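Structure incoming, see below.
A single protein chain has been removed from this complex, and every other one stays in its place.
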Amino acid sequence: MPRTEFTEERCKGCGLCVSVCPQKIIALQKDKLNSKGFHPAGIVDMDRCTGCTLCATICPDVVITVYR
Amino acid sequence: MSSRVLMKGNEVIAEAAVRAGCRHYFGYPITPQTEVMHYMAKRMPEVGGTMLQAESEVAAINMVYGAAAAGARVMTTSSSPGISLKQEGFSYIAGAELPAVVVNVVRSGPGLGGILPAQGDYFQATKGGGHGDYRNIVLAPASIQELYELTVEAFNLADRYRMLALVLGDGALGQMMEPVAFRETEPVEQVEKPWALTGRKGRTEHNMITSIYIEADVMEVFNAKLQAKYADVTRRETRVETVDCDGAEVILTAFGLTSRICRNVMHQAAKEGIKVGMVRPITLWPFPSQTYADIAAQPSVKAFLDIELNCGQMVEDVRLAVNGVKPVHFHGRTGGNLPTQQEILELVRQLAGRSAT
Partner (left out) sequence: MKPVFTRTTGLTDKPFHYCPGCTHGIIHRLIAEVMVEMNILDTTVGVSPVGCTYNNYEYFACDMIQAAHGRAPAVGTAIKRVHPDNMVFTYQGDGDLAAIGAAEIVHAAARGEKISTFFVNNAIYGMTSGQMAPTTLVGQVTTTSPFGRRPEFEGFPINVSEMIATLRGAVYVERVAVNDFAHINKAKKAIRKAFRVQQEGLGFSMVEILSTCPTNWGKDPVSSLRWMEDAMFKQYPLGVYRGQELEV
């Protein structure tokens, strides 16, 4: 089953990944802050991830790793 | 076995560079030095080198920056207004600690000025027209033979210290022809350049050439490093010629072209029983301050007379070096006019207390 990992320390909470995910399963984690003061993005429902890599491709900070 | 030929200064600059191992030249036309580029256009292909006429002097100095970063011996030449354009590039070259050679065949200014010889770029060369705390080594030849020697030496100095070496010529040196004896081979120092951009080729770290240091402490440490280098150059590479200064009454001082006129004035003065010596800086930076201080301390010396083709530039450094111990006088001509032996001799007579007027 496909999986994505987010290197949360690199995330700037820009929201581009949130906007492109076709499954709409990415969100900024409002309950977390990384050391730069951003809410890092993360997957809310990994079971529905298809490993399409749209999020990783649009991420300007190379935060996301995708496994399939 | 060396060869002795009658050659034009501008062409000697080019030939000297090639013999010193320079294989990349970037230029732009400007009178009175364009012949350097013409010569290079034919000579560089003979040795498998590059001669590229850039779109401007600005582009040319940035090409020099790139070639130097890539580890090559590289030169550009220009004249006063073109050298003004290059000043930012000089600062970058200093800030990135790159070796490079630039020749300024000085013409009269300011502005577009004239095309006749002048020495009005002394300030620009030694005090910097570029920004920041940096120095260039500045060499001032006074003959075609010396133009050859110092252009070759410029490449060795540049590589040895990873900085820019500027040969400050003038329009007369560039255009005139004198015999020059070339050595069969040049003593080209081979310097390792592990910092050069060659592509990583298996190195664990990638090389970066930059002059940016955003953090204050890092920048300050870097500046201290540059200053230490410049102190080293000052200790080891200051060059000056002194002629007949022992027991002299009047000390003429000049660099480059005007020193030749001064030499003749010395002979004339000797015939009149006036002992005249001369101090001729060969490195304008580092400036031979100690030499002036030592000579000023001699009891026989009544005064210094500084002769330049400008409105008074090197004389400021002479005054600093003499430090008020003896009077320092200045006589200059501009526009391409040269002082005559007669007008200098009359001033010498006055300073020696021998003048009828």
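Per-chain residue numbering starts at 1, and chain names A and B are given in the order in which the chains are listed.
Here is the rule we go by: a residue touches a chain if its C-beta (ideal position, glycine included) is under 8 Å from a C-beta of that chain, and two chains touch if they have at least 3 such contacts.
As the structure is a computational prediction, the values presented were derived from the model and not from experiment.
Contacts of the undisplayed chain with the visible chains, over the whole complex, involve A, B.
Touching the chain that is not shown, out of B:I209, B:L226 or B:L338: B:I209 (per the contact rule at the top). Among B:H24, B:R107, B:R135 or B:R280, only B:H24 touches the chain left out of the display. Contacts to the hidden chain, counted on subunit A, fall at residues 1-3, 9-10, 12-16, 19-20, 38, 51, 53-54, 56-62, 64-68.
In the full complex, subunit B contacts the hidden chain through residues 24, 26, 50, 52, 54-56, 58-60, 62-67, 69-72, 74, 88-89, 92, 96, 197-202, 206-212.
The definition used in the following text is that only the chains that are shown with their structure count from here on.
Chain geometry summary: the mean Cα position of subunit A and that of subunit B are 60 Å apart.
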